[in-house]
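Sharing a structure with you now.
Shown here: the complex without one of its protein chains, the others still in place.
Let's look at chain A:
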Amino acid sequence: MAVDPLIELRDVNKYYGELHVLQDIDLTVGKGEVVVVIGPSGSGKSTLCRTINRLETIQSGQIRLDGQPLPEEGKALAQLRSEVGMVFQSFNLFAHKTVLQNVSLGQVKVRGRKKDEADQRSRELLERVGLASQAAKYPAQLSGGQQQRVAIARALAMDPKVMLFDEPTSALDPEMINEVLEVMQQLARDGMTMVVVTHEMGFARSAANRVVFMADGRVVEDRAPEDFFTHPESERARDFLSKILKH
């Protein structure tokens, strides 16, 4: 890819005690690219996603965001995280705040926006994810799919350069998966740079520029989706695809 690199990982290694969860990871994500990371559970794909905004620290290697190396803890790291939106498997909405407050909180605390201005922006984003009518409710009053769409709006409210999705549909009932995927598809069409850890092969096929296949802490394949799904090069990927695509 000849585009501007936005995320660069070089020789990244991470251990949990003895377990070598990320092994010599090299990965570049260009501006506007949508990269889907797939692989069997325990392959390190979620960990990879979480290292990009330093929710997980690494033991060696380098991670750069827009040319800048990731800072250590502190103000600089907080600043960087505000540029990287993150959506979690378990939504992680703030349970004591309404939907509107969830989306506004970061804007007020981090971006220093006035409350009215933040609420205005929040309503626009809630409209965009189809939840404008739910603004006054608490997270527990929403379905899983609705909560995840709020979480996406909350991340977008910071106007991030890149969005990370850590298995965003894995905790959802089947009929709610599509409403979340549609929001993500729309984001991809709007040109957002996205790293998506998922098992949704349909999304990978239709929205991704590249598919990164991970197994046992390594990047095994990194290719265009159609190529990958029709002609996987590695035995490991063929085996994985045969297991998930059969049904």
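Worth a mention:
In the analysis below, a contact is a pair of C-beta atoms (placed from the backbone, for glycine too) under 8 Å apart; a residue touches a chain by one contact, two chains touch by 3 or more; residues count from 1.
Here is the rule we go by: contacts and distances are computed from a predicted model.
From the set "Cytochrome-c oxidase", "Ring-1,2-phenylacetyl-CoA epoxidase subunit PaaC", "Putative glutamine ABC transporter permease protein GlnM" or "Formate dehydrogenase", the protein name that UniProt assigns to the chain left out of the figure is "Putative glutamine ABC transporter permease protein GlnM".
One of A:Leu9, A:Leu48, A:Leu65 or A:Leu93 touches the chain omitted from the figure, and that residue is A:Leu93. The hidden chain makes contact, of the residues A:Leu105, A:Ala132 or A:Leu241, with A:Leu105.
Set against the missing chain, the residues A:Lys14, A:Lys45 or A:Arg81 yield one that touches it, A:Arg81. Residues touching the missing chain, restricted to chain A, are 53, 55, 73, 75, 78-86, 88, 90-96, 105-106, 109-110, 138, 140, 151, 154-155, 158 (touch as defined at the top).
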